Every structure is written in structure tokens, then in C-alpha cells.
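Each chain you see keeps its place in the complex, though not every chain is here.
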Amino acid sequence: MIKQAEIQLPPFGRGYHLITDRIVDGIGALPEQGLLNLFIKHTSAGLSINENADASVRQDFETILNKLVPENDPDYTHTMEGPDDMPAHVKASLIGASLTVPVKNGRLDLGTWQGIYFCEFRNKAGRRRITATIYS
Amino acid sequence: MIKQAEIQLPPFGRGYHLITDRIVDGIGALPEQGLLNLFIKHTSAGLSINENADASVRQDFETILNKLVPENDPDYTHTMEGPDDMPAHVKASLIGASLTVPVKNGRLDLGTWQGIYFCEFRNKAGRRRITATIYS
């Protein structure tokens, strides 16, 4: 059985945000057993799984990814949409647009310290759309 | 219901290539609702989702990934297959071998600006094989 839902995120600031609760609310009742796929329909934002407790982890993600893919490199050619645009595209492919999480005993089968991250790579972005697909 | 197809890509030059149309042609009719998984059966190429409009984005991907994982670092030990080989393996794991995309209303549920990238990390590669699996 397949169930799909569209989850709309409000505009978030640039950075890494815990959205586990929003996702759980957005998809509704879960089957006993299955898989949840989340797919973000944008090319300058991403989805990831990481530490759900300490905000300093999410702050350091921003620091580290900015060092990995710096802005304003004179070798970039795609610069018309601003200095944060091309790095945002690359970060999106490094982090990924899609997540698959198991569903077990009617719940997301996340580890104790795992949460779902929404990663906003643009300085000023609007709402973002995620398609959630549940298989059971 | 499951349907599988093998999609063969012709040799592409090193770089990032839009293959959305090839994938859509290769998988044939899509179900109303489901998921498409694409899996590339190689360790020095990858699949990603990114911007489908401006070729300069794909050019800058090449620039940025080459800076991230440079060639000819004297610390590398796996050098027998050429200077592009070991960086190609690492890029393949950073970008990923597998993509999962939702299917909705009989079409791939991609965002307006999203396309499927085939990422060729070797200087001279042959044909590449992708296994497509559709769940509905």
C-alpha cells in the first residue's frame, strides 16, 4: 500500500533545522511496518538525518559546510543569482534531496539521537515543499 | 507491484550531465503513484538531483568537486589506476550511487527546477549501467 502527502515548510533561515515533529504530524498515522521516503522538491535545500539534541551541532554544520563549499570563489561561473546560490546547489547534492527511513511498530525507526534535518542553503528562501511517500 | 529495467548510458565525458529524459524514456509507462529508485552499478560515477536549466551550474559542479577532492595528493596510496581514480571513488560516495524519486499522477514528482544528473568522475569511462526499480 502506498500513501503520499505533501508537506509544506514555512520559510526558514539559512541553516540546519530539526523537522522530525513536523514530518510526523504531516504524514499522519503510520503503518506497523514499512518505509517512509521524503523528497524535497528544490535544488538549494536538502534533507538529512543527524543529532537531535544539541543546537551547537547544527550551528557547526553551517560553519563546516560553508568552509567546504565557500562563496565568492572567482572560478565560479554561475553567479547571477547571488554568491550563496552556486554553493547552495553543491551542498544540496552533497547532503541529498531524498531520505528513506524505516517504519517499525507504527513509528519512525530512528535511533535515540537521530532527528530529521531540513537544510536551508539560501540566505533568503521561501516555503519549501516535500513529498512524503509511505510504503507498507 | 514492482517493475525493473536496466538503463544503459553511452560513454559521457567527465562532468555532470542531465539525463532526466533518458531515464523517463528508459523506464516506460509510470504508475499513478509510487517511487522510482535508480541505482548506478559503478564506483566512480554517481546520480544526483540538481538544477535543470543552466549549464553553468553543471560546469561549476565540476570545478567545486575537483577542489573538494583534489587529484595527485601525495598522501593517496591507491594510485595505480591514474590520478583521477581515487578522487572519483570518494566523489561517488559523497554524491551517492542511488536516488529515490516519488511518482505522482503518473509522472516523476520533480520540482520545477529539478533534473536527474549523471555524474561521471573518470576522465575516460565506458558505458554505465543503471538499474531502475519502480514500486507502485
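For clarity, chains are labelled A and B in written order, and residue numbers in each chain start from 1.
Just so it is clear, a residue touches a chain if its C-beta (ideal position, glycine included) is under 8 Å from a C-beta of that chain, and two chains touch if they have at least 3 such contacts.
What you see is a predicted model, and the numbers here were worked out from it, not measured in a lab.
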Homomeric assembly size (copies in this file), of which only 2 appear in place: 3
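One rule holds for everything that comes next: only the chains that are shown with their structure count from here on.
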Centre-of-Cα separation between chain B and chain A, whole angstrom: 20
Interfacial residue positions of chain A with respect to chain B in the complex: 2, 4, 37, 39-43, 68-69, 73, 75-78, 86-87, 89-90, 92-94, 96-98, 100, 129, 131, 133, 135
Chain A contact footprint on chain B (complex, rising order): 33-35, 48-51, 54, 56-57, 59-61, 63-65, 67-68, 94-96, 99-102, 104, 109-114, 117, 135-136
